[in-house]
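One structure is given below, encoded as structure tokens.
The complex appears here without one of its protein chains, the remainder shown in place.
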Amino acid sequence: MKNLTLRELSKTYFDPYAGAHLTAVHDVSLTVQQGEFVSIVGPSGCGKTTLLNMIAGFIPVSGGEILLDGRAVKGPGPERGVVFQSFALFPWKTVLENVAFGPKMRGLPRPECESVAREYLALAGLAHAADRYPNELSGGMQQRVGVVRALANNPDVLLMDEPFASVDAQTRMTLQEELTRIWQERRPTIIFITHDVGEAVFLADRVVVLSKGRVLKELGVALPRPRAWDLVIEDSAYKAVSAEVLHLVRSA
Amino acid sequence: MLAARPRFSRPLAAATFLAPLLVLLLLWEGLVRGFGVDPRVFPNVESVARAGFDTLQDGSLLRHVGASLGRVAVGTALAIVISIPLGVAMGLSPVVSGFLTPLFRFFSVLAGIAWIPIATLWFGYGFGAITFVIFNAVFFVVAYNTLLGVASIPLPLRHAAASLGAGGWTMLTQVLLPGALPNIVTGVRTGLGFAWRGLIAAEMIATNVGLGYMLFLARDFYRTEVIVFGMIVIGILWLLIDRLLLAPLERATIERWGMVHRA
Partner (left out) sequence: MTLLLKAWGLYARLTARYPAIRSIVPFIPVVALWAAVAEAEVFPRAFFPGPLEVARSFVSLVYKGILPDYLEDSLLRLAVGTAAGMALGIPLGVLVGLNARARAMLWPVLLFFQAIGDIAWLPILLIWFGFSLTTMTFVIVYTVLFPVVLNTALGVRRVPVELHRAARSLGASHARVVWEVVLPGALPNIMTGLRNGLGYGWRALIAAEIIVGTSGIGFLMFDARRAGSVVEILLGMIVLGLLWYIVDSWVLAPIERATGQRWGLVTQ
């Protein structure tokens, strides 16, 4: 079982303007099981993005350790795929070339890279856009490409940094439903960062509430799957959990 | 959160700029001494400093720098005074500006050094020819950029000003010039760059006073320390022109108005 374990993870840095050390993340410990969908939610500045950047290997860790499948991680790597809020698609590559990038980096021969890419594009319903460039697509489509680009590399963990924050509300709901569908089909391990409480509860098996760099509480979400917004939004269990999470977030 | 600027930012910036150059100076001295380089090939720091001090003492440095800067000043001032109004006039009408753009583009592309031979033929050697080359470089580039700048001011903007009662002079000073200013400033920077190069080149062959001449004369006598000193002076002068004249100009216009136009 390829679990992700965070053990007393912390991050401090020196702020020249404050003239002092600031702690963004305080002794966060968390275990994510393989195939689990975990949302990390919290107000702005609670350290969730910093946490994700550490897991992804983009910034160094100040204290504690990150273990994937029992082994410590260092620096970015294909076993931890990332989906960015700004999509981060390569503007000079076509959609197909973008999705094929990961396989290409792994050294797969060209025809195989292409077939893997096409397979994942089909998964997201984007087969028709394969030869387009990112700036020709809408925001929602670009992020779909971002998601399957990370998935095409078969990561052990998929890290998603507020991926739907840059799209409009309706597209967001569609993308959330699609994400759950893709997750159910492929069962990647997902860590999803957001400040949107409703989104966090809708998507996840487990919600971790972060505040001021610490874990406030973890809540399980027992809603049945597959989840669709028109049903979930009326569900009393959903409302209860969301209310509790919202209360925690706002009072922190 | 407003970022506070540390109190020592200006001198600090100057220090970070100078530090690598000082390192270079030390490296220079170290290499020349260490490898025992023939002073006729490359001088050491001390001889350059001494040569520089000599030229300062006997007044020749002042003479040369004065001549060079004088030519630049005259040529540039004359060029700007003529080219900006001309550029504005040309840029006003979309038909006229569309027609004249390829012409001025051609001439601005040719501006500067390429005119040296014909300038010496028309004006003989000396002040006239060199100043012409400078004038030429600045004139065409600034005229072209001004034309582009004015032509790219959206017509609705000009209509709006007119319907708010702007007359000719007001239109010029409140709408056209500010609107075209980023392009004009870019043109001045480029034109001055070409002019400076043209100056040095022309002074090497067409006169007997000036920085270019100083360099070329020193070459005849293998006085590399004078050459290197002259090169450093040229570098410093251009950096001064850039930092003290052009950069503030660009900051005051382009950045202030948040517009970035490209010629």
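So that you can tell them apart, the chains are marked A and B in the order they are listed, and the count of residues begins at 1 in each.
Everything below uses one rule, namely that a contact is a pair of C-beta atoms (placed from the backbone, for glycine too) under 8 Å apart; a residue touches a chain by one contact, two chains touch by 3 or more.
Worth saying up front: this structure is predicted, and the values here are computed from it rather than measured.
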Problem set entry | Candidate in contact with the missing chain, chosen from B:Gly52, B:Gly75, B:Gly91 or B:Gly230 | B:Gly230
Problem set entry | Which residue of B:Leu69, B:Ala89, B:Ala114 or B:Leu249 touches the chain not shown here | B:Ala114
For this session: Kindly state which of the options A:Tyr17, A:Phe90 or A:Trp229 is in contact with the chain not pictured.
Result: A:Phe90
Seminar exercise, completed: Full-complex touch with the removed chain, picking from A:Ser39, A:Asn153, A:Thr194 or A:Ser242, is A:Asn153
Seminar exercise, completed: Among the options B:Val72, B:Leu92, B:Ala151 or B:Ala218, the absent chain makes contact with B:Ala218
Problem set entry | Touching residues (missing chain, whole complex) on chain A | 56-58, 75-78, 80-82, 84, 86, 88-93, 101-102, 105-106, 133-135, 149-150, 153, 159
Seminar exercise, completed: It is residues of chain B that touch the chain not shown, namely 16-21, 23-24, 40-41, 98-103, 105-107, 109-110, 112-118, 120-122, 193-194, 196-198, 200-201, 204-205, 211-212, 215-216, 218-219, 222, 224, 227-228, 230-232, 234-236, 238-239, 242, 262
